[in-house]
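And then chain A:
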Amino acid sequence: MHLLEINNLSKSFKGLLANDKICMELKLGEARCIIGPNGAGKTTLISMISGHLFQSSGNISFNGKNIGNFDLVKRVRLGIGRKFQTPTLFDNLTVYENIELSVIRNKYDNLKKFFKIDETLKLIRLFDEKDVLANTLSHGQRQWLEIGLLIGNNVKLLLLDEPTAGMTTEETIATTKLINNLSGEKNLSIIVIEHDINFVRELGAQITVLHLGKIFAEGNYNNIENNRFVREIYLGAPDVVN
Partner candidate 1 sequence: MELAASVILDTTLITLTLALAAFGLAIIYGLVGVINMGHGAMLTLGAYFTWAGLQLEIPFVLSVILGGFIVGLIGLLFEHWIIKRFYDSPYETLLLTWAFFLVTTELIKIVFGSDFRTVVNPYPGSINLGFYKIPTYRTVICLFTAFVILLTSFVFFKTSTGIKIRAMIQNREMASLLGLNISLTYKIIFGFGCFMAGLAGGLVAPMLSVSPYMGDMYLVRSFFVVIVGGIGQILSGTIIGSFVIGGLETIVALFSDQVIAQVAVFFFAIIILRIRPQGIFSEK
Partner candidate 2 sequence: MQNTLTKISGETKFEFLIFLALALIPLVFSGYILFILPQYMLFGLLAVSLSILWGFTGIVSFGQAGFFAIGAYAIGIVVKSNFLMNSAILGILLGIVFSAVVAGVVGYFLFSAKVKATYFVLATLALSIIIEQLAKSQKEITGGWNGLFVDRILINFGDLFEYSLFNDVPMYYFTLLLTIIAFVLIKFLISSNFGKILKGIRENEDRILALGYNTSIYKTLIFCVSGALAGFAGSIYGTHAGFVDPSLARVLFSTEVIVWVAIGGRNSIIGSFLGGILVASLANYLNSITPEYWQLIIGIVFIAVVILFKGGLAGGFEEIYYRLITKKYASARN
């Protein structure tokens, strides 16, 4: 059984079709990259999965449950977590307190809570910064802290919207490792929207190409790279590949 099944999902904004009959499946522990030029409907798709937007037609099922009409909070509780492009954190609280806030929703006993917080802090490589206020972190560290908030929240499906935007090269590499670690060892399913093609290659995940709201191509990096049409609409366009 797939963790996430998307069936003929469409979304229109005042007659404009942003997503057109998208079908997609995601296994437990699978990572998937969604790429496509601006306006391809990537963020719309993620928003419908996270519950920030509701579909015009079609359905979404998660863990065998139809979640198409669940609100945001309900989906979060099932284990769907989304990271936005610009991190939203508790800026005036410490890194530790940030993670703690996400962990305590699970109503663990104290010992388990401390283990979970510790584990999360180490995963996102912020253990040494745990007593630092979130607003003093570097840009890359803020992105990781937000991922940490989702992990602490026992997410099963991570939705990451351009997680490496604005990161230094080292931070991008660390992020790649983090994502692979999460899908490989922690068995999380992950959907990443990315513009940075180098990152997509490093990640080595399956790729879905969106174009004008439709799925245009699917496959691994080599398939996609060698697909003439994809090159035309996306890879070949030098202003998009940065």
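Criterion applied: all candidates are chains of the complex that A comes from, given by their letters.
FYI, contacts are C-beta pairs under 8 Å (C-beta built on N, C-alpha and C of every residue); 3 or more make two chains touch, one makes a residue touch a chain; residues count from 1.
Since the structure is predicted, the reported quantities are computational estimates derived from the model, not experimental observations.
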item: Among 1 or 2, touch partner of chain A in the complex; value: 2
item: Residue ranges of chain A in contact with candidate 2 within the complex; value: 72-73, 76-77, 82, 88-93, 96-97, 100-102, 104-105, 131, 149, 153
